[in-house]
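Missing here is one protein chain; the remaining ones are kept as they sit in the complex.
Chain nomenclature is as follows: A, B and C, assigned in order of appearance, with residue numbering initiated at 1 for each chain independently.
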Amino acid sequence: MSLRAKLAALRELLDQDVLALEPTFFAHGFSAVAGDLDRVRPKVRALGLWTPHLKDGPAALSLVEHAHVSEILGRSPLGHYVANCQAPDAGNMELLLAAGSAEQRQRWFVPLAAGEIRSCFAMTEPDRPGSNPTWIDTRAEPTADGWTLTGRKWFASSADGAAFAIVMATTDPEAPPHRRASLFIVPTDSSGYRLVGNLATMGDAGDGWASHGEIELDSCRLPADALLGARGAGFRLAQRRLGPGRIHHAMRWIGIAERSFDLLCERAIAREIAPGAPLGAEPVVLGWIAEARARIDAARGLVLSAAVLVERDGDGGASKEARIAVALVKFHTVEAMELVVDRALQAHGALGMTDRTPLAWFYRHERAARIYDGADEVHRAAAGRMLLEARGLARR
Amino acid sequence: MSLRAKLAALRELLDQDVLALEPTFFAHGFSAVAGDLDRVRPKVRALGLWTPHLKDGPAALSLVEHAHVSEILGRSPLGHYVANCQAPDAGNMELLLAAGSAEQRQRWFVPLAAGEIRSCFAMTEPDRPGSNPTWIDTRAEPTADGWTLTGRKWFASSADGAAFAIVMATTDPEAPPHRRASLFIVPTDSSGYRLVGNLATMGDAGDGWASHGEIELDSCRLPADALLGARGAGFRLAQRRLGPGRIHHAMRWIGIAERSFDLLCERAIAREIAPGAPLGAEPVVLGWIAEARARIDAARGLVLSAAVLVERDGDGGASKEARIAVALVKFHTVEAMELVVDRALQAHGALGMTDRTPLAWFYRHERAARIYDGADEVHRAAAGRMLLEARGLARR
Amino acid sequence: MSLRAKLAALRELLDQDVLALEPTFFAHGFSAVAGDLDRVRPKVRALGLWTPHLKDGPAALSLVEHAHVSEILGRSPLGHYVANCQAPDAGNMELLLAAGSAEQRQRWFVPLAAGEIRSCFAMTEPDRPGSNPTWIDTRAEPTADGWTLTGRKWFASSADGAAFAIVMATTDPEAPPHRRASLFIVPTDSSGYRLVGNLATMGDAGDGWASHGEIELDSCRLPADALLGARGAGFRLAQRRLGPGRIHHAMRWIGIAERSFDLLCERAIAREIAPGAPLGAEPVVLGWIAEARARIDAARGLVLSAAVLVERDGDGGASKEARIAVALVKFHTVEAMELVVDRALQAHGALGMTDRTPLAWFYRHERAARIYDGADEVHRAAAGRMLLEARGLARR
Partner (left out) sequence: MSLRAKLAALRELLDQDVLALEPTFFAHGFSAVAGDLDRVRPKVRALGLWTPHLKDGPAALSLVEHAHVSEILGRSPLGHYVANCQAPDAGNMELLLAAGSAEQRQRWFVPLAAGEIRSCFAMTEPDRPGSNPTWIDTRAEPTADGWTLTGRKWFASSADGAAFAIVMATTDPEAPPHRRASLFIVPTDSSGYRLVGNLATMGDAGDGWASHGEIELDSCRLPADALLGARGAGFRLAQRRLGPGRIHHAMRWIGIAERSFDLLCERAIAREIAPGAPLGAEPVVLGWIAEARARIDAARGLVLSAAVLVERDGDGGASKEARIAVALVKFHTVEAMELVVDRALQAHGALGMTDRTPLAWFYRHERAARIYDGADEVHRAAAGRMLLEARGLARR
């Protein structure tokens, strides 16, 4: 089956099997739909689109091809889960492949890629800015036979129910800033590891995969082989994880924008504001629709171009050109998505505020898109600086 | 005590007794704080600021003076409740005073103004646009000794726990559009009246005063004296209710913006993005602060000017000048509020997404501000048209 | 030579021979540089990029290839002229090819394509909205042996020095609106044709090619073969001319944006705001640079995609898909261009207001981009309507 055909089938599958679960998800949380979602997963696998982010996985897609898959999955908050390419597991799989030992890959990657377990990534700390990943308070002290970790993390997405966490901790406080931290694989049943709870964000603590955990590490003892990658490589590996992560998010945001665009158009056609007068006859609304279409298509082009660069220049976007492209995509796509979601919600009037469409969910939870994986302001300044450096501005 | 002194005391009271209740409210709903709020109410009464929206109430304030009170109360989602000037009760009190018979005022206004009961206003219908209040499906049929109401309403805010609803229903379908509907006082224990449930908005069905109800009227029988005001006066009375309501909302939005501005500044001062480097040293953030300050002060000026006009020209903003001013205030103030809330949330990073500040609540629930009491697009077009008519454009 | 190599050579040529003429052009008008420009033209011809908009011309480029050429030419207000693809001649050449008789092509197209004469297009009228091309006051009355034209036109760009004008006039006032007008080829030495003068726009009446003429047709007598295309086909042919014209403009705007981006970056690197502190170290300026880069790249993608569609579906963008794409490109690209020009000008401070850079010229004269070839508001509404019709909204 061609990719085009697979994409059509995936879209069909999503429309049939996943969208109907959204109201239950919004009202009762992830657990209430987890079983149903698990029954959809084999169908995605059968389509050949399982773990589509893994180049050497069963789907064997290029990054650009994955972008098209991700856009379709992004149409629903539950989409990526059914293909087992949901954050943070997708990034963790990539990280384990890139930096894990053969044993680590066997023990953690294999069941993760099979969808048998879930995981989380614990980097951000309540008292330290997420935008500065060189400033990590959590400490990992070497012991005779391993490590002891102490600290507090939050916004460890999907920690609830995770089998393991990848934790970033300072191992070498006297090293240069980018060499101070290391990554550790921490089974969640380790002594000293505790999920304090799920953070209420936008009024909702969530549960299971759809949650953001606060984690306490209280002299958490780990064996020597808990170290993932080289000592001091934490920052580098986290960046390597985040680079493709940003582009994965952008692909998903295009999907959100497309779903919202569809809802906007459907509403404009179906809703009468006076007998016989559809909302879609209003010039202001027509302007929203045109603007939305232009922004989505323009943003998609930028995402796909960045994907080409990332693919050409290697994982993690090692080249400056690729890093610039990823930074631009990060903030530009969010802007387009926010605009379309906002206009679609507005066109729905009071209905837009309810959970009878996914718009209110997109509106409130994707507000985080301008914050996670680096605040947009940080990406703007960084991209600007790289663009000037490429033209000869001396680095500060 | 001067009004200035009262305002300072009110601010103090809010800071001491109400802000601390917000986390519980966000996590557990209105019922969890209702008792505490009821214990704050006597303190507001003692301050002489009880029902500050009622010109002839104990506070005896002008509309401009009320604006200052409302701004302080608006700093918390729970503020207006402690002064018994919360929507929709405030508007219902005004409506009963304006259009109610002596008996109706005695039976409903008196306990409402005393804070002994709550009420709701049921106009919007799921299948009809809120922006077109001349198109109401709910029917009120005259009977031998009264009326029978049939229809469905939603976004009847605070219906949960209300003692009565003021319901808009079509009584004269053949009359000119603005004469078709009438208002009815419907005790919530009437047979045929049913609160179907609270609508989940932004992921939260809420409870008690902090909820939006869906109501079914199934051959709900009412006595003849259930009619509020004249038959066919429903549209006119609703507009009369909404006019001051819009300016009340705008006053409250200024308070939300000021609270958010304080949080933005406090975060900018307290948060370090690198050791020794406060967020508030960043030019981008300084620009947000300056922009926020300018927008709030400019918007407040517009609100106060509109209040002067409304006061001068009578209740309901009968003059075109006052109606234009109210329409401008509606959309202009929302814009300022949204900008400040957004920047403050962004400055808080991940913390901004949590319910540990009120920013996430403001962000998600006040999104409705561009929708309720007339979508902003409707007010823009209406204000533009009135401005042109004032210069001679022929009415269509 | 590959197209890539040709493009590099064209860029070099522009940088060497054309940019240096800009200050003289800004200070003394087109005549002061016309001779120099004419000496550059053979070099472009030698490069094989002469009349690059003509598919069957010497350059033999696809529309997408032409877009790349046009982007480079667009870097200077004088760029398109040296390749003889400047408006309005480019569109007139296409129109003559599409609708002209063999004799008309021989007499007018051949010297025009050779760069020996210039032309203008006279459609817009002072008292009629440019956005409504079905409402044309200029009348063409049939006579025994031809036509008599009477009316007034303005914004006939480049009328000053033109050998002929293509004039749109109403021939059949009782026909359906889109069948009322016809096109005429009017030699500028015809009796009854008079160039009233060049319109001062943005303080500058301009001259020669760089001007906008006001034209009076006072019983201007024309032979029968002055009619271009079929009688009543004026509207259809004008639209056919404007479709590609809009995409040509958009390609040029990308060039303007790129030139402005270069100036922005150069200024950020070179300008110190305090000793040793370049402007480009300011986060706000870095943000402009990043934003500009993202917007340009996203807009270029949209333009190229539209070019593909127009090429696929035939001249004039006959398919609805192509027409939507062209409309989106029209307003989206202008927005990106305006943003970059504005930020670049701002970064130059007082210098930006002078004519020592082309930024002030771009700023004031390209303000017209949101107006000509259909106001952006018209394109937004039209695109929105076509998008909804494609989804089933009934046509009004």
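Note that in this section contacts are C-beta pairs under 8 Å (C-beta built on N, C-alpha and C of every residue); 3 or more make two chains touch, one makes a residue touch a chain.
The model shown is predicted, which means the values in this text are computed figures rather than measured ones.
*Asks:* With respect to the chain omitted from the figure, which of C:Arg11, C:Lys43 or C:Arg271 is a touching residue?
*Replies:* C:Arg271
*Asks:* Just one of C:Ile136, C:Leu149 or C:Ala360 touches the chain that is missing; which is it?
*Replies:* Residue touching the chain left out of view: C:Ala360.
*Asks:* Applying the definition given at the start, please give the residues of subunit A touching the unseen chain.
*Replies:* 282-284, 287
*Asks:* Which subunit B residues would touch the chain omitted from the figure, given the whole complex?
*Replies:* 265-266, 268-269, 278, 280-281, 283, 285-291, 293-295, 297-299, 301-302, 305, 324, 327-329, 331-332, 377, 379-385, 387-388, 391-393, 396
*Asks:* Contact with the hidden chain only, please: which subunit C residues?
*Replies:* Interface with the chain not displayed, on the subunit C side: 26-27, 124, 126, 129-132, 135, 154-155, 199-204, 271-275, 279, 282, 284, 345-346, 349-355, 360-361, 363-364, 367-368, 370-372, 375, 377, 381.
In this section, only the chains that are shown with their structure count from here on.
*Asks:* Suppose chain centres are the mean of their C-alpha atoms. Which chain sits farthest from subunit C?
*Replies:* In terms of C-alpha centroids, the chain at the greatest distance from subunit C is B.
*Asks:* Just to be sure I understand: the centre of a chain is the mean of its C-alpha atoms, right? Then which chain's centre is nearest the mean of all of them?
*Replies:* A
*Asks:* Please report how many Å separate the Cα centroid of subunit A from that of subunit C, as a whole number.
*Replies:* 43
*Asks:* In whole angstrom, what separates the CA-based centres of subunit A and subunit B?
*Replies:* 37
*Asks:* Please compute the C-alpha centroid of subunit B, do the same for subunit C, then give the distance between them in whole Å.
*Replies:* 51
*Asks:* Indicate the residues of subunit B shared as contacts by at least two other chains.
*Replies:* 282, 284
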